[in-house]
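One protein chain is absent from this view; the other protein chains keep their places.
Chain lettering (A and B) follows the sequence in which the chains are written, and residue indices restart at 1 in each chain.
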Amino acid sequence: MTTMTSNMPETDSRLDLQQLMRQKYRRRVIVGNVILAFVMAALVVALIPLLSIVISVIDRGSKVLSTAFLTQVQQDPFAFDPYAIGGIWNAIVGSLVMDGIAIGAAIPLGIFSGVILSDAKGKIGTTIHRIFDVMIGLPSILFGLFVFFVLLGPVFNNAYSGMAGVIALTLMSIPLIAVATESAISAVPPTLNEAGLALGALPSRVMWNIKLPAARPAILTGVLLALSRAVGETAPVLFVIGQSREANWNPAAEQSSLPTLTFQYLQGFFPSQREAAWGIALILMTVVFLVNLTSRIISARSQRG
Amino acid sequence: MEMSMEMKENSTIHLAPVVQDDAQRGSSEVAMRLNDVSVAFSGKTVVRGATFDVRKGAVTAMIGPSGSGKTTLLRALNRLHDLTPGAEVKGQILLGQDDVYGGGIPTPILRARVGMVFQRPNPFPTMSIADNVTSGLRFNGVKDKKKLEEAIEASLWAAALWDSVKDRLKAPASTLSGGEQQRLCIARALAVEPDVLLMDEPTSSLDPISTQRIEDLMQDLKKIVTIVIVTHNMQQAARVSDDCAFLLMAEDRAGELIEFAPTAKIFNDPQDSRTLDYIQGRFG
Partner (left out) sequence: MPMDQSTTSTNAAGDLSNVSSSPKFNLAARGDGRYNIAMRIGQALLAIFIIVFFGSIIIQSIPGWQSAGFGFFTSTDWSNADFKFGALSLIAGTLVTTFIALLFAVPVGISAALSIQFLLHRRLRVLFSSLVEVLAIVPSIVFGVWGVAVISPWTQHTLEPFLRDISGGAPPFQGEIYGIGLLLGGLVLGVMILPTVVAVSRDAFAMVPQTLIEGAYGLGATRTQVLFRVALPAARRGVLGAVTLGTGRALGETVAMATILGGVTNKFPSSAFDLGATLASTIARDFLEATGSQVGALGSLALILTVIVFVVNYIARKIITRQAVTL
């Protein structure tokens, strides 16, 4: 090993450079802080409309909500009684029935589709996977049009039916649940999979007994996301369920739903109808919020466990 | 360099190499002075009571088992703990005449004067090789084209990377191998001409050949910059360093400075029995 005697030279260039950087410091700190102020201001700009929505929905919606509003069926106001709008019970029933059946059907179909996607190989398999990814983002009105064109004639005899809406919502939910399932399955550690196979388990057993249970919290999150989408969607059911003013527990009858009634009321003539729209908006937001809270609790628990 | 034979019976983990005493390594001028430095996270002390001088132009190594707070102490030197909420550094650290935590030097300027190389190479993935080298200068407001071009060549030379990258300076940094990326990070740190270069286990993610090249490089680098290196590898500390700080976790799980001395002394004639135990591989 050689002996190193030279002291580090206190070069001019180093001192010059450090001097230069110190001179530049003030300016870049000022410029930086100005930019940071804009960035923080953008957060405020983003929050103003978003909070405005939340606050105005709570404020104006809560003024409409009453027991009568929730329990009576819809009425049409007329010139001599412009406030006779009745309630939204028919839409509540319609939403409960249709969303319930649609999600009930979409859960097994979506999870099965997710398993298929996770097993999909080759060109056709990846193409199907890609298209499912894209279908999540398609305008939901396309699912309504699909049901209208393909099923309403041959299956429903051209009559409006809650079941047609159920099918549209189910079809819309399947890709959501399927993609969530697939990504949850592929996130299961490969070692778990290999351990199962090494024990001589069949791939179907590994899927059913190891992968799906491990993926359950993430699948549940996907299901809840699909549920909150289905509850709030107007466009898929708009053309196929009709506008029932009666509360029908029969899903095959003409139906109403919370979002479609909102849509209808927004185009209504009477101010009382537009006020009622705020009430429904509050209910929709509350449901979405509760569903989201549930999925957060589930994923927090699964991370702890 | 020869291994001392009588150490062989407890050589399961490390052999303690004999280091030649060489009083001429480095100067006696002080680059950084640590005075009773402690670091705590959210009130929990992680390292405490570190007092020693970093000599100008020398390589100072911090060694010790994991959990002894060597990296934590290193990161106090360029105020990197400022990024961690709840972190608190006590005691005094001097860079030359300036108090690091005294408010006299703005933190960005301090960090330009006390450069750092990390455990894993971290070149900026969206920048070219040349842009990586000049990034520090550009952060610090140096925009002069000529200065930047000079810095590219000089820094890459100093990091022994110039010959292999001079024809592809515009290529993304991600096209380099791991060892080359780490030398690019060294070049990047050198470009702002720091007084001190901190190296946090700079070879821990590299293969033996790349490690060797960086160790060789350090011997050349200390002619232009003072180096403080954290390493878990005692042989590396013995090979590259002039002074050595040995840290150990105390009963309350906080790291403490056990011994600071010239490397030769730490490895040949440690004052503390715990240092001896460690370099003989009895624990760690």
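The rule we apply is simple: contacts are C-beta pairs under 8 Å (C-beta built on N, C-alpha and C of every residue); 3 or more make two chains touch, one makes a residue touch a chain.
On a predicted model such as this, the values are computed, not experimentally measured, just so you know.
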| item | value |
| --- | --- |
| Among the chains presented, those that the missing one touches | A, B |
| Omitted-chain contact residue, chosen from A:L15, A:L70, A:A84 or A:L138 | A:L138 |
| Positions on chain A contacted by the hidden chain, ascending | 21, 28-29, 31-33, 35-36, 38-40, 42-43, 45-47, 49-50, 52-54, 56-57, 60, 112-113, 115-121, 124-125, 128, 130-134, 136-142, 145-146, 148-150, 171, 176, 179-180, 183, 185-186, 188, 190-191, 193-194, 197, 200-204, 206-207, 211, 222, 225, 228-229, 231-235, 238-239, 259, 262-263, 266-267, 274, 277-278, 281, 284-285, 288-289, 292, 296 |
| Residues of chain B in contact with the chain not shown | 78, 80, 83, 85, 108-112, 115-116, 118, 120, 122, 124-127, 135-136, 139-140, 185, 188-189, 192 |
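One rule holds for everything that comes next: only the chains that are shown with their structure count from here on.
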| item | value |
| --- | --- |
| Contacting residues of chain A [partner chain B, same complex] | 1, 3-9, 11, 13-14, 17-18, 20-22, 24-25, 27-29 |
| Of all residues in chain B, those that touch chain A in their complex | 1, 20, 22, 24-27, 29, 56-57, 106, 108-109, 112-113, 140-142, 192-193, 195, 219, 222-226 |
